[in-house]
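The next block holds one structure in the form of structure tokens; read it before the comments.
The complex is shown incomplete by one protein chain, all other protein chains being positioned as in the whole.
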Amino acid sequence: MGLFTQTFINGILIGGIFITIAVGFSIAYGVMHIVDFAVGEWIMLGAFTAFWLNVYTKIDPLLLIPFIALFFALIGYLFQPVIQKVVNIKHRSAAMMALAFTFGLSTLLRGSALTLWGFNNRNLVTMLSEKNINLFGITLPAIRGVATLFSIIVTAAFAYFLYRTKTGITIRAAAENKTVAGLMGIDGHRISRLVYSIYVGLTAMSGVFIGCIFSVFPDMGLRYTAFAFFVVVAGGMGSFSGAIVAGLMLGLISSFVSVYVGGAYVFLILFFILYLILVFLPKGVLGKGW
Amino acid sequence: MPISKSFSPVKVIVLLLTMIVLFTLPFLVSSFILRIATGIMMWIGLALSWNMLGGYMGYISFGHGASFGVGAYIAGMLMTQLHLPFFIALIIAGILTYIFAALVGYPTLRLSGSYFAIGTWAFAEMMRQLVLVLSVTGGAEGLRLPPMLNDNFFYFVMLALALIVFLVAYLFFENSDFGLKVKAVREEETAARTLGLNTTWIKNQVFSISSMFAGIIGGAFAYWITFIHPDSVLGPLIADQMVIMVLLGGIGTLFGPILGAIVLYVGNQYMLVMWGQSSAYLIILGFSICLVILFLPEGLLSLPRIIKRKGSFSRLIQQKNQVSK
Partner (left out) sequence: MDLLEIKNLSHMFGGLKAVSSLNIKVKAKMIYGVIGANGAGKTTLFNLITGIYHPTEGQILLDGTSLVGKQSFEISRLGVARTFQNLRLFNDLTVVENIHVGQIYHRKLRKVKTKDLKAKIGSLLELFGLDSRAEDKAGNLPYGMQRKLEIARALATEPKLLLLDEPAAGMNPKEVQGLVSLIKEVKRQYCDITIVLIEHQMKLVEGLCDYATVMNFGQVIANGTVKEVQHNPIVIKAYLGETEVG
């Protein structure tokens, strides 16, 4: 089977995970109005937590996913008031202060991981690690296939939640206009807390998959923060459909550049494209962003 | 806190003493201390340059390290490939960094707030990746400059640069019409435009000048440490530290960046001595930013003011309690 097709498939598959990350990130931005520089670190922590739990309990990382999702959702829930306090600061550059705060948070988490666990790569091994699926003559690494499937299910569930349930609609209302939503009896603080915990839980969970597909090391956060920014900016902040398109774009670009140009060029090209999109298409590729 | 226009004798004496100490330092301390002082001067210059863009103008850049690194590499390449002498290479590096920033600034400054922060961050990362793959820069092998081992020389170079940046900040940003225009851009850009200010030009000038100074300091740094690499001069740590130093000291003030640079750099050097090269530094760095933003968003410089206010407040409570007895 052709290299092109394989690369294409891999790109789409990895894109699926990026979409999940981007959707959570985007909604968190919409409701709380902060750009979380630490998004990559939540991924890294999810991967590491799975790694250490696997080492000590021997339970397969994939089976640990529900636990990790809930655990990190709880962490997000507990930590959110701190973030809220930062967002509420009465300073002339309040939004920037929040951004700088998450920037500090990411440095703190990354430093902690480096100090505790060292620079080395770890491998997160699951029962699916070496297996492949054969579908219509195409070979998929099983783990990627499962990851994408899972991402699709989770993203679809999240979409259903946002668009079809009462709580979901209040979240979207709060994201569009906190003040007016407040006037209609929507408790902004409760919503923010809920959204932030969902976001952290989802992101850490995605980290487990990423850890299985690639590898786990403390510096990995930086690149996924960049990816998250890419998807959200290219897709347009807050746009669900934009996140899907941009996630797939990111997956395809990184896959193709990696295979046909060289791994070292992936980031160069990605950052360059991100920069161009920011400057020339500020509302994202589909023009639907905030 | 603007320096008041009055020339009190105390201020003049302090100024003279400081100048005397600064200029005679190499003859007073060991080379180890001198090298730390050189580093402090370098970071004072860098923090002050970042403050022009992030403090006075309110455009928080997470990619200012790119200007530093670009200056370092230009100076380095001019010295190794064209065999230009140091000061010539430095001046050309400054000019080229200025031009580079003016070009990059034009599209980037159209972004605002968070998008500007992400954009500068992305751009800086891109530069690091670019330098890694190019062979003319030495790529991942780094670039080796002609050696120069003279502690006194580099101390005076960094001191001079820090003084120049300080003077520019004092004369053009803290107390001048230009500075007012820059602050107006920070406060209300649209309103400033309706008052006749060409904010596009102002933003571009500040971005370019601020980057130029970072670039010149980068060039000096390259010669000082003799060997540069994309991770050492274009890595996120340079930009991180600039941001934290200014936030820690007091963003938008004249002395805040100086205070923040001294505190953080000395703290870092102390950690290096005590515990060696450690990623624990990152923990402290990150933690400091979080604490400063949560509890002291105006930086250390605002501490006296806050203590005074809390002091008078508790006195007020005491008085009230006494009256109601």
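Each chain gets a letter, A and B, in the order it is written, and its residues are counted from 1.
Please note the rule applied: contacts are C-beta pairs under 8 Å (C-beta built on N, C-alpha and C of every residue); 3 or more make two chains touch, one makes a residue touch a chain.
Keep in mind that this is a model prediction, so the values were computed, not measured.
Only one of B:L195, B:I225 or B:L272 touches the absent chain when the whole complex is considered: B:L195. Along chain B, the points of touch with the absent chain fall at residues 177, 180-181, 183-184, 186-188, 190-199.
Keep this in mind: only the chains that are shown with their structure count from here on.
Inter-chain centre distance (chain A to chain B, centres taken as mean C-alpha positions): 32 Å.
The touching residues of chain B, counted against chain A in their complex, run 58, 60, 62, 107-108, 110-111, 113-115, 117-119, 122-123, 125-126, 129-130, 132-133, 186-187, 236, 240, 243-244, 247, 278-290, 293-294, 297-298. Within the complex formed with chain B, the residues of chain A that make contact are 35, 82, 85-86, 89, 91-93, 95-97, 99-101, 103-112, 114-115, 222, 226, 229, 233, 264-265, 267-268, 271-272, 274-275, 278-280, 282.
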